[in-house]
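Only one protein chain is missing; all other protein chains are in place.
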Amino acid sequence: MAVLFKKPQQEQLASFFNKDILNAAQFRLEDIETIMNTAGHYEQLLIDKKVIKDMEGKVMAALFFEPSTRTRLSFETAMLRLGGAVITVAESETNQISSTAKGETIQDAISVIDGYADVIVIRNPVTGTADRAAQAALHPVINGGDGSGQHPTQGLLDIYTIMKAKGRVEGLTIALVGDLKYGRTVHSLVDFFALYGCDLILASPEALKMPPEIVRNLRAGGINVKEIDSLKEAVADADVLYVTRVQKERFPIVAEYDQVKDLFIVDQDLLREAKEGMIILHPLPRVNEIALEVDSYPGALYFQQAHNGLFVRMAILALVTGSVL
Amino acid sequence: MAVLFKKPQQEQLASFFNKDILNAAQFRLEDIETIMNTAGHYEQLLIDKKVIKDMEGKVMAALFFEPSTRTRLSFETAMLRLGGAVITVAESETNQISSTAKGETIQDAISVIDGYADVIVIRNPVTGTADRAAQAALHPVINGGDGSGQHPTQGLLDIYTIMKAKGRVEGLTIALVGDLKYGRTVHSLVDFFALYGCDLILASPEALKMPPEIVRNLRAGGINVKEIDSLKEAVADADVLYVTRVQKERFPIVAEYDQVKDLFIVDQDLLREAKEGMIILHPLPRVNEIALEVDSYPGALYFQQAHNGLFVRMAILALVTGSVL
Partner (left out) sequence: MAVLFKKPQQEQLASFFNKDILNAAQFRLEDIETIMNTAGHYEQLLIDKKVIKDMEGKVMAALFFEPSTRTRLSFETAMLRLGGAVITVAESETNQISSTAKGETIQDAISVIDGYADVIVIRNPVTGTADRAAQAALHPVINGGDGSGQHPTQGLLDIYTIMKAKGRVEGLTIALVGDLKYGRTVHSLVDFFALYGCDLILASPEALKMPPEIVRNLRAGGINVKEIDSLKEAVADADVLYVTRVQKERFPIVAEYDQVKDLFIVDQDLLREAKEGMIILHPLPRVNEIALEVDSYPGALYFQQAHNGLFVRMAILALVTGSVL
């Protein structure tokens, strides 16, 4: 850790103060470096069993208007590990915040919560909600996932995991496999990989291909993109195998889902073809797209990846509130 | 702030120790002064970025048996900003606390929670629940709103907002407009204004007039009350325009709601008639009874008013638990 990540400089830290974290496209390479270094700094403090008080006396509002237990708990833990406190709204899609159910706009609701909290994390099924919240709030707003749109902290924790495992991101070959059409994670993630000039392999069944405009944009930016429909071929060349879940709820027709769900399963057999040192990532939850037997594979880092979300979210919370000591 | 609010004296603080906060009628003017001064003290500490530990090691139970995200988050934030901790029950009306669903009385449930917490905040759709809870608990109970009954901390934050904006409450002309029949806020609020001897203008459609017994009581107490059905006339004379939402859910017949909901809308046109320095308050959430264009009006203080709830609730929590340092 100590070698890989350096404590960020004061001016880098200052550039984040009071910034909203809304989408992957907002980051330059040096911004990501600052987040990675800050995350590494906090991971080291936790490894050293330090009690951190960087955010003592501060309050984070976790507004989850769509069930996402994992992301909510990750952000809450991050804030608590920084010595801060948390207020939470965890409603189902139909229930909403009680005041907006009464006809209030999201802007009004945010203006009120902005008076309570120092930083707001919002997740909402409606694309663009985080942007509207950021316009209403004086305090920084972090997008915890909105609709089929952006989920920037997921991409950042993926980058952090790759850096820790491979020592770098530049020059790696990244294979994204599974549902590349409906999975929001990968749409946001390719922006990060493009920034690092990675070679991309996009492996999916025909029905679940990456949207063509995203592929066009990547190629226009000089990224080497290979589109294939074979999982085996992806494994042979990849440094990073990024597996995504075929999400039943994204399919308009159930039969279409049943047709493709078993085509892209990672098991030990498949891994015999893998390059030395290949790592396997997955945003979780997984259903059956990675066999349980793979969990003991040395490069199976998906649980560590989820754990890394904690350090990255600590970094982001502390950075945007100017709390890194 | 320093000029307006003085740090309260020890004996005033002591008079609150272990008191329940159940209704507006329980307060004398000097009690309100103590709460206002304590709220001002905490607001100043937060402005000065102090980390407050007055309630370190103490626990507040937030029992919200009716959805009210805003009030719940306000109380929770207040406790957390005081350095205390929070346990929360936020159930829907139909779900209730799991044990009372099994047939337990509210008194038994409170007796158990009283063993965990140092102070209990309760919101319940059934009028009188806070009183019953207060009888069962050894620790102080704060009414966070019950049925069509009382919501005393709302009234106190309204007073605090007026004091901060106008420097005083005595002698002001207060116009209460909108739904004065079903809105619980205003029934509780007039008790506070009566205590200060304010002149009251009650402006509402005929179907939503203030209950006659309340008006009779006010007049019997020597309060000057004018009942009108014109929003324009209210604005011409008021120092404080207190707008309330026409709450759809309070109407037995939807058609009745549709008939009146647009009659009392505050917009820029109307504000041309306003007295210099008039302030606009609203307990929020608003739907369309205040036009968005009004948000930039200098006297539009409704979001600041919600924010003030934090300082007032900090004051109340610290006072009843004897925690003001």
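Letters A and B name the chains as they come in the text, with residue numbers starting at 1 for each one.
Convention: a contact is a pair of C-beta atoms (placed from the backbone, for glycine too) under 8 Å apart; a residue touches a chain by one contact, two chains touch by 3 or more.
Predicted model only: the values in this text are computed from it and were never measured.
K.L.:
In the whole complex, not just what's shown, which of B:I52, B:A117, B:V266 or B:A315 touches the removed chain?
P.N.:
B:A117
K.L.:
Please pick, from A:S15, A:T77 or A:Q107, the residue that touches the omitted chain in the full complex.
P.N.:
Of these options, the touching residue for the absent chain is A:T77.
K.L.:
Looking at B:E30, B:D108 or B:E170, which residue reaches the missing chain?
P.N.:
The one listed residue touching the chain not shown is B:D108.
K.L.:
Kindly note down the residues of chain B that lie in touch with the hidden chain.
P.N.:
56-57, 59, 61, 85, 87, 89, 95, 97-104, 108-109, 111-113, 115-117
K.L.:
I need the residue numbers on chain A that touch the omitted chain, in ascending order.
P.N.:
Missing-chain contacts on chain A: residues 49-52, 67-70, 73-74, 76-77, 80-81, 83, 92, 245, 247-249, 284-288, 303-304, 306-307, 310.
Following the convention adopted for this analysis, only the chains that are shown with their structure count from here on.
K.L.:
Hey, how far is the Cα centre of chain A from the one of chain B, in Å?
P.N.:
Going by mean C-alpha positions, chain A sits 40 Å from chain B.
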